[in-house]
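All protein chains but one are shown in place.
By letter and in written order, the chains are A, B and C; residue numbering begins at 1 in each of them.
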Amino acid sequence: MIQAFHVYKQYDRESCALSDVTVHVNKGEFCFLTGPSGAGKTTFLKLVFREELPSQGQIIVGGRNVTAIPDGQIPLLRRSIGVVFQDFKLLKRRTILENVAFVLKILTVSSKEQKRRAFTALKSVGLHHKMHAYPLQLSGGEQQRVAIARALINDPMLLLADEPTGNLDPDMTMEIMTLFQEVNSRGTTVLVATHDREMIQRLGKRVIALEKGRVVTE
Amino acid sequence: MIQAFHVYKQYDRESCALSDVTVHVNKGEFCFLTGPSGAGKTTFLKLVFREELPSQGQIIVGGRNVTAIPDGQIPLLRRSIGVVFQDFKLLKRRTILENVAFVLKILTVSSKEQKRRAFTALKSVGLHHKMHAYPLQLSGGEQQRVAIARALINDPMLLLADEPTGNLDPDMTMEIMTLFQEVNSRGTTVLVATHDREMIQRLGKRVIALEKGRVVTE
Amino acid sequence: MALLRALRYFVEEAFISLWRSRLIHAVSIGTIAVSLLVLGTFLTVASNLHAAVAEWSRKIQIVLYLEDGLEGRIRESLERRLAGDPAVAGVEHVTQEEALRRFRRLFPDLQRLPEDLGENPFPASLEVTVRADQDALANVDRLVVEYTQAPGVEQVQYDSLWIRRLNTAIQLVRWIGGFLGGILVIASVFTISNVIRLTAYTRQDELDIMRLVGATRAYVQGPFVVEGVIQGGLGGLAGVGLLWLAFRMLVGRALASSDLLGRAVVFLPIQLAAAIVIGGMVVGIVGSLVSLRRMPV
Partner (left out) sequence: MALLRALRYFVEEAFISLWRSRLIHAVSIGTIAVSLLVLGTFLTVASNLHAAVAEWSRKIQIVLYLEDGLEGRIRESLERRLAGDPAVAGVEHVTQEEALRRFRRLFPDLQRLPEDLGENPFPASLEVTVRADQDALANVDRLVVEYTQAPGVEQVQYDSLWIRRLNTAIQLVRWIGGFLGGILVIASVFTISNVIRLTAYTRQDELDIMRLVGATRAYVQGPFVVEGVIQGGLGGLAGVGLLWLAFRMLVGRALASSDLLGRAVVFLPIQLAAAIVIGGMVVGIVGSLVSLRRMPV
């Protein structure tokens, strides 16, 4: 599903966010991406869904070379990937139901269908009772769960989750992980960036560890 | 330092973010505030530095009744409290050095002194080498550390930290906790809202647990 | 179907945005309206002045006052000679009685004055209308000199100096109007693209998020274009409406009935009014596209 070959990413002259990263994630796999603060986890995920371009190297996602696809096709790539952003990236001026439904809206799904599926997605993270609230009216953990619901609503072929449980209590963390495993068992490839060692140990999945932009253990 | 008497906070008709919360935190204490997502931790902290007013009840902070102080005195209250916000709240258009120095700037400290102290604060969280970067050029964990440096720069009488290690790896988490304990030993009262059970256990401090807006263990 | 849904989404979003920050949009529509109002005012003045000048030009006159008791034969030969001149558009004979009648019509207050004087003081005259072409002023000069000494002509009166002054004034109005008009069209484009740029800017975060979850560029920008069209259209409508109100209140009432300007003052033709509104909408589209040009993918 994800094949990265000798990828480098340099934001500025002095330092390298990623150096010579070669990583393969198979279709249907569930794996963790870990490493200390500033190691390059978020940067790697950004390269996968083409928010950023690598300075060097190639990345193939779902058979498409994302370093070379034309601008017009980028939205298509992104629609096939569900992303839980580290800073949530919710639309402040829309209710959380609208936020979750937006992914379907841009596919011009009928609005009834949008609502139905968005409600189901919110229910799976336990927030259906707050569906008419705006993001800033929610607690940090609640916002994070909305971001998770949005990432999952369109049954993506690939799920990228960046520190998806940083604002959640241990019980809720386990619930979300169970949800991710369910989604994974339905065929979605899952890549979770996290610091939570306890969670990684408990799930016993494959771990890719970064440090200062380099892969240290596979 | 903090005395809350029968505090209620209702954002909307249906639900109560805080119900009948009575809590005392002594001067010089270090304690944790915990509870599942949406329990009311952030709400309680917001009441303490008067971002929100309680619907009912009284809160005394450092001898001042914050439910009754005039508008003109609110800035004075806030200057004596260091806050690490759950969503960081950094100024996007200023470098992180400027972000940290801003707290001193509004006190009209000389700009040389501002820079000196801001640099020291950034150094204590290990980010002095990135001082000219803008927040959006930093990783999630790095931004969180900037927020921590800003909260500490002016030696506040009270430190409120809302999930201050949600984006940090375990090693960095321990470093930050050590920093907080140092600050605490210099006389600052510290109140940390967190989900991290491991951290709470390891430090062995007093824990205030909230659930659905009520205090469940003291 | 998909296209229709997208279009509906654009319009809905545009209205939601207009409504959510209605104050700012009211102010911006007001600004556009004022720009177009100023433009419309100039168009109104220009079109009226143009018509008035055309009318006045047709009236450039030389009056040949005739000697008292002139023989009809001599008068007729004068009339024939004038009618044959290529610069002359028409000749009218005004008798002494007709001159008196005109005086009484123009100055009703002084009705009885001529009678008090005992005798008709007004001479008969030939009113010569000069062809309204580019050489009109030169022709006037030539005719004046030519007929000052003609037999039977007592005195030649003509409007040359005032016409020169009027022409200067008209030229001035044209310059100023063209100058201000040009600047104001630019200002309108500026204002709209300014407001749309700022609107987009205040929602930069949102636009980024939309793109990151897979919305196409067209999908993200559509609502802004529609918003621009609506803003421009509303601004144009408000501008024309205000202009019409002002016209009715100020100019219409005072001048429509009198004919001192030489003709009735009229409002903009409906086509031009419509053009202002449609122009506002086009400017809205252009302004929004310009302001959204450099959005990243």
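Everything below uses one rule, namely that contacts are C-beta pairs under 8 Å (C-beta built on N, C-alpha and C of every residue); 3 or more make two chains touch, one makes a residue touch a chain.
Predicted model only: the values in this text are computed from it and were never measured.
K.L.:
Quick one: which shown chains sit in contact with the chain that's not drawn?
P.N.:
So, spelled out: the chain left out of view touches B, C.
K.L.:
Any idea which of C:Ile16, C:Ile74, C:Ala246 or C:Leu289 touches the chain not displayed?
P.N.:
Only one listed residue reaches the unshown chain, and that is C:Ala246.
K.L.:
Among B:Lys89, B:His132 or B:Arg206, which residue is in contact with the omitted chain in the full complex?
P.N.:
B:Lys89
K.L.:
Just the residue numbers, please: which parts of subunit B touch the chain that's not shown?
P.N.:
Answer for subunit B: residues 49, 51, 71-72, 74-79, 83, 85, 89-93, 102-103, 105-106, 108, 110, 150 touch the chain left out.
K.L.:
On subunit C, what residues meet the omitted chain?
P.N.:
21, 23-24, 27-28, 30-31, 34-35, 37-38, 41, 45, 56, 65, 107, 110, 113-114, 117, 119, 121-123, 141-142, 145, 148-149, 154-155, 157, 159, 162, 164-166, 168-169, 172, 175-176, 179-180, 183-184, 186-187, 190-191, 193-195, 197-198, 201-202, 246, 250-251, 254-255, 258, 260-262
Note that in this section only the chains that are shown with their structure count from here on.
K.L.:
Please indicate the chain closest to the centre of the assembly, with centres calculated from CA atoms only.
P.N.:
Answer for the innermost chain: A.
K.L.:
Using C-alpha centres only, name the chain that sits farthest from subunit B.
P.N.:
It is C.
K.L.:
Mind checking the centre-to-centre distance between subunit A and subunit B? Centres are C-alpha means, answer in whole Å.
P.N.:
Between these chains, centre-to-centre, one finds 28 Å.
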